[in-house]
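Sending over a structure as structure tokens; questions will come in a sec.
Omission of a single protein chain aside, the complex is shown with its protein chains in their original locations.
By letter and in written order, the chains are A and B; residue numbering begins at 1 in each of them.
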Amino acid sequence: MKRLTKRLGSVVLIVAMVTIMLAGCAKEEAKFPNGPITMIVPFSAGGGTDIVTRAVADAAKNSLEQPLVVVNKTGAGGAVGMGEGANAKPDGYTVTTICVELTTLPPQDLAPFTSDDFRPIMQINAEPAAITVAADAPWDTVEEFLAYAKENPGKVQIGNSGVGAIWHLAAVAIEKAADVKFNHIPYEGAAPAVAAILGGHIEAVTVSPAEVASQVEAGQLKILGVADNERLNSFPDVPTLKESGYDVAIGTWRGLAVPKDTPDDVMNVLKEAFGQAVKEESFTSFMANSGLTIAILDEAQYREKMNSENKFFKDLVADIK
Amino acid sequence: MLELLGHGLAAVMNFEILFMIACGVAAGIAIGALPGLTATMGVALLLPLTFGMDAESGILLLLGIYAGAIYGGSISAILLKTPGTPAAAATAIDGFEMSKRGEAGRALGISAVSSYIGGTLSVILLILISPQLAKIGLKFSAPEYFALAMFGLSIISSVSGKHVLKGIMAGVIGLLVSTVGIDIVTGYQRFTFGNMNLFNGFSFIPVMIGLFALSQSFISLEDMMKKVSIKQSLHRILPTWEDMKKVIPTALRSGLIGTFIGIIPGAGGDIGAFVAYNEAKRFSKHPEKFGTGIPEAIAAPEAANNGVTGGAMVPLLTLGIPGDATTAIMLGALIMQGLQPGPLLFRDHAPLVYTIFVGFLIANFFMLILGFVGIKWFTKIITIPAYILTPVIFVLCIVGSYAINNNFFDVIVMFVSGIIGYVMQKLEFPASPIVLALILGPMAERELRKSLMMSDGEISVLFTRPISAVLLSIAVITFFMPIIKKTITNIRQQREGQK
Partner (left out) sequence: MKKGNMIISIILILIGIFVLFEISSFPSYEGGTITGPDFFPRILALTIIGLSLILFISTFISKDESKTGLFDIYAIKAYITMVSILAYMVALNIIGFIFATPLFLFGLVRFYGMKHYPKLVLVSIVITGIIYSVFKLLLAVPLPTGIIG
């Protein structure tokens, strides 16, 4: 009788311990996040990536019930910030805003990491390259422009935001698709390139529509075509390059990611919170007012896009060397 | 337009906005005065605060910080020979000399007045003729930028004071250092040795902090041992009439120079200050006194760097293209508020634009008032014993350098620059040429190569285009004049020595 009681006692004890442990674990899981989350922006304050991140962080603060602290870690064209984000602890407390540079820098040996070092949460924003010329330029369509470029190899001066930057790569991609040769003039960012085309010093730029929107609306510049799969909501009259027969879809994008070994349960919390945030009115109206396009992709779609871009840019970069 | 100005004035005259402007200016002065924090950083740091504010308050807060910080940089430049912002690097030259004589209050007063004149002049021009001014800015393409950069570099021989050869050598070394990084034209990595932190070259603000602030602190340690102390005279806070007679014309001319440099996208307060310093020296009846601590030598750079603030807003508001690094951040602020800067801003949001104009004028005025009110307190700072002040400056330098990119590498750069700066001071190598070289070197090389890319290798394009031809000619004159003068002085001294 005594032995049975003892046995029963130990079983009860074990069951109790296990229950408490399980309860403790479950409690811990439900507790993410239980502290502030850092959001690393690899570019400087006031820039496109920065303001998109701040808008998302602001919209997400209700869903997560924890402060989201935006930190700018600039340098090496985004490599410093993204590098730090990739090497952070995979516990969900360090979210990084990733951009197209994640796929364009590694093939140029400019980043010691690749998209495989991240687990994407979601893509938020994407802007295609847009072939933009002066409003009084002699070309009204993409075909006319590229035909001219074909007849005058190396003569058409296209401004970009820097050698190896996405808009330069976009121009190179267009060159390949249309079998033409431009004269690429590098500038310190998109804004000086836009200034140059306004001043009549170059013929065209291939930056995002958002960066030329106010000039286009004012009638100083015109967009001939966008390198996207579908027409833009902001410029529905502008044809895509695919419609004109050139198979080019290239542009910049921004999204959120965490280090690659982040566990699923943490991921789900983040996906849920940010997925809700991008639907908030404050966010959608902000993006609309800023002329930025919301383009949502989930983890699987995003991963697929990055993988195909890794290959695409590897080939493209080999061409510009 | 008068009607709109009236609306703007009415809109600004409410407590909340005036309070925002005043806070911005005060914060800006403090940020600018701290060695290690710059105007650009100040605006970047406080940008998120404006997210929740309405457009007028948010933008005017940032403009207040901008104007205040550009003036504030002169405070530490004058008191500690350490420019609080790059734009005050030229002020440090003569400002500190005045401080050494015990006239820090006088220097601060001149700086405040000049900053006010330059800033206000630039805002007036912004209000009256921004579209026309913007057109001038757009005329600048690669050859013109190259010529401007060369003109800026030619000032090296002028700011070298007595040691022209060493100044030029310092400039050349600075130019070599500026080549470190990814070559913008070819994408090739130069002298980076695989270090990711060097991909964009040496971050120039840590270099400046180290070269000026840190090295000057090392030098001041000797005074500590020698127990040297200077009494600061504070009889008058307002500048004397004699001073004003010299300061006002200089400030007006320099403010104009600053405004025009600000209009050129990509050229900022640092360039403006040096160019104005150089021009003031050129137009002065006693150029040899520059460097010894005279009013014009403080008025010129301070008027110009505040002149840049209004000028840089011209391309930002009219074309949507920032005129310098700080306005680039303000572009983000405008977009965050749902405003697209560019030609349509004037059409769709005219009342807001004019509110900003009037607010900016008031910001400059507040800067003048706060500047004067603060002089007494600022000069008290240097009465803090050096044995406490100097270590604090060290900490600030480190924090400031770290704050730029959140990268400890910048702190290391700052430290090494500090040691190099110390050695340079001992060997009588001037430091200002390095600042000029680091800022303008990349611009010069890049724009020269772009000019050739755009002209198919035709270098004559530099001389056939009017603006670039003029700037290059001025550059040549500016560079060689001090050298020729020095050589003549040397020959004369030798002759007299032989007699």
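Just so it is clear, a residue touches a chain if its C-beta (ideal position, glycine included) is under 8 Å from a C-beta of that chain, and two chains touch if they have at least 3 such contacts.
Predicted model, so just to flag it, every value in this text is computed and none were measured.
Asks: Wait, the hidden chain, what does it touch out of the ones we have here?
Replies: When the entire complex is considered, the left-out chain reaches B.
Asks: Of the listed residues B:Phe346, B:Tyr422 or B:Phe479, which contacts the missing chain in the full complex?
Replies: Among B:Phe346, B:Tyr422 or B:Phe479, only B:Tyr422 touches the chain that is not shown.
Asks: Where the complex has a chain not shown, which of B:Ala10, B:Leu221, B:Val373 or B:Ile491 is the residue touching it?
Replies: B:Leu221
Asks: Tell me which residue among B:Met13, B:Ile129 or B:Leu165 touches the hidden chain in the full complex.
Replies: The missing chain is touched by B:Leu165.
Asks: Using the touch definition up top, pick the residue from B:Ile129, B:Leu176, B:Val373 or B:Ile491 that touches the left-out chain.
Replies: Only one listed residue reaches the unshown chain, and that is B:Leu176.
Asks: Touch as defined at the start, partner being the missing chain; which of B:Arg190, B:Lys245, B:Arg347 or B:Arg492 qualifies?
Replies: Checking the options B:Arg190, B:Lys245, B:Arg347 or B:Arg492, the one contacting the hidden chain is B:Arg190.
Asks: For chain B, which residues lie in contact with the unshown chain of the complex?
Replies: Residues in contact with the chain left out: 31, 45-46, 48, 165-166, 168-169, 172-173, 175-176, 179, 183, 185-186, 188, 190-191, 218-219, 221-222, 224-226, 385-388, 390-392, 394-396, 398-399, 402-403, 406, 408, 411-412, 415, 418-419, 422-423, 426-429, 445, 448-449, 452-453, 457, 459.
Operating definition for what follows: only the chains that are shown with their structure count from here on.
Asks: Using Cα averages as centroids, what's the distance between chain A and chain B in whole Å?
Replies: Inter-chain centre distance comes to 35 Å.
Asks: Where on chain B is chain A touching in the complex?
Replies: Touching chain A from chain B are residues 43-45, 47-48, 51, 137-142, 182-187, 196-197, 199-200, 265-266, 315, 319-322, 328-333, 335-336, 338, 340-345, 405-407, 446, 450, 453-454.
Asks: Which of the residues in chain A end up touching chain B in this complex?
Replies: So the residues of chain A in touch with chain B come to 44-48, 50-51, 54-55, 58, 70-77, 79-80, 83, 108, 110-112, 157, 162-164, 183, 185-186, 188, 191-192, 194-196, 198-199, 201-202, 213-215, 217-218, 220, 286, 289-291, 320.
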